[in-house]
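As you look at this complex, bear in mind that one protein chain is not there, while each of the others sits in place.
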Amino acid sequence: VATPELPRIAKRLSRRTLTVRRAGLAIGLGTLVITVGAGLAMWLLDHEEFPNLGLALWWAVQTVTTVGYGDVTPKSDRGRTIATFVMLSGIGLVTVVTASITALFVEAARRRLRIESDRARDARFDQIEQTLARIEAALRERGPT
Amino acid sequence: VATPELPRIAKRLSRRTLTVRRAGLAIGLGTLVITVGAGLAMWLLDHEEFPNLGLALWWAVQTVTTVGYGDVTPKSDRGRTIATFVMLSGIGLVTVVTASITALFVEAARRRLRIESDRARDARFDQIEQTLARIEAALRERGPT
Amino acid sequence: VATPELPRIAKRLSRRTLTVRRAGLAIGLGTLVITVGAGLAMWLLDHEEFPNLGLALWWAVQTVTTVGYGDVTPKSDRGRTIATFVMLSGIGLVTVVTASITALFVEAARRRLRIESDRARDARFDQIEQTLARIEAALRERGPT
Partner (left out) sequence: VATPELPRIAKRLSRRTLTVRRAGLAIGLGTLVITVGAGLAMWLLDHEEFPNLGLALWWAVQTVTTVGYGDVTPKSDRGRTIATFVMLSGIGLVTVVTASITALFVEAARRRLRIESDRARDARFDQIEQTLARIEAALRERGPT
């Protein structure tokens, strides 16, 4: 199994303390960026139904977040195709972001637990090595018989 | 990687047994608090479209939970801007809460598994230390030749 | 940290092989049960707006799954209060179920990895114990000098 390439935002976040607040903020901002992209795409490619950028952005945010009020929806085949693409991307995005953030949280918690366990193990190894050093010294003291 | 700062509610939950029921309850209550905040904000800042607090709360709960019936929606730019903020916060919140709860569940399960493994390891270390103690005693018994 | 009390369905699932298919099925069935409960509650407590059980169930399924078409929605305060409760429970449920299933998947994968690691460790311990047994035998052979 290869290492997952966590998104750059997540990596940056983990370098400076990954707090829950920062993770939530990053997700909110990331969603905003995708929303703006979806709104711009709809406005440019289905200009007849969405002549107003504000309207396209309002449609985009309720689509990407899966709220879907339905007060503004595309009626043309072209608009519905764009919307389908936006919805599928939205699902893919939310799932992957949730998985990445969860993995980062789990990894941080595990690292803490692992350090405790490894420290306990190393203490036992140290003790055994000291005993072995004493045994070796005792044998050497006598010299070859 | 730094340690994630799990929300205080989650930490409290984990101190007394983190049951699935309690986690679910905490999430439901947390969502309720955010809903009330969103409803109050809409009622105060877009008073023309939401003159009734009950209506604003009804809009807020279907927005934060991403149900989005669409029977009550803001039409003004101001209302839609507030709604956009609520939706983005909602997505950030749900994702981060899911990640935190999952990390807590995973950590609890791992701790149990780790304890078993560490106990097995320590038993083996104990045995080796006893053997080493016997060897050292045997060497000491003879004294320097 | 205490052990999370995974829901009984999840525990049962994990006893016999927890396949992805079974987990998905269990979630679908669990959601169905909650939907029927929500539909019955709406039909019994807001009988004026939902005189038909079929209609109440149709409302319930699109609410619990957060689809929220909005073709059937409560208009009275009583109905909206019940709906609020259903939505909050829905969010709590989906989050907790996702977290539990994820923890079960992670635990199963870890158990496999842990077994490999513990086996390697025990092989090394076995080797050391054999060497120690030979050393002790060599010392005993000579008898006290």
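As written, the chains take the letters A, B and C, and residue 1 is the first residue of each chain.
The definition used in the following text is that a residue touches a chain if its C-beta (ideal position, glycine included) is under 8 Å from a C-beta of that chain, and two chains touch if they have at least 3 such contacts.
Not measured: the values here are computed from a predicted model.
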>> Counting contacts across the full complex, list the positions on chain B that touch the omitted chain.
In response: 66-70, 102, 106
>> Touching the absent chain: which residues on chain A qualify?
In response: 1-7, 63, 66-70, 73, 77, 80, 83-84, 87-93, 95-96, 98-100, 102-103, 106-107, 110-111, 114, 118, 121-122, 125, 128-129, 132-133, 135-136, 139-140, 144-145
>> Need a quick check: the contact residues on chain C for the chain that isn't drawn.
In response: 14-21, 23-25, 27-28, 31-32, 35, 54, 57-58, 61-62, 65-71, 94, 97-98, 101-102, 104-113, 117, 120-121, 124, 127-128, 131-132, 134-135, 138-139, 141-142, 145
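The rule is simple: only the chains that are shown with their structure count from here on.
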> Residue numbers at the chain B-chain C interface: does the shared fraction exceed half, giving same, or fall under half, giving different?
Replying inline: different
> Repeat of A-B among A-C or B-C, where over half of the residue-numbered contact pairs coincide, is which pair?
Replying inline: B-C
> Between chain A and chain C, what is the gap in Å from one C-alpha centre to the other?
Replying inline: 21
> Approximately how many whole Å separate the CA-defined centres of chain B and chain C?
Replying inline: 15
> Which chain A residues sit where two or more other chains touch them?
Replying inline: 66-70, 102, 106
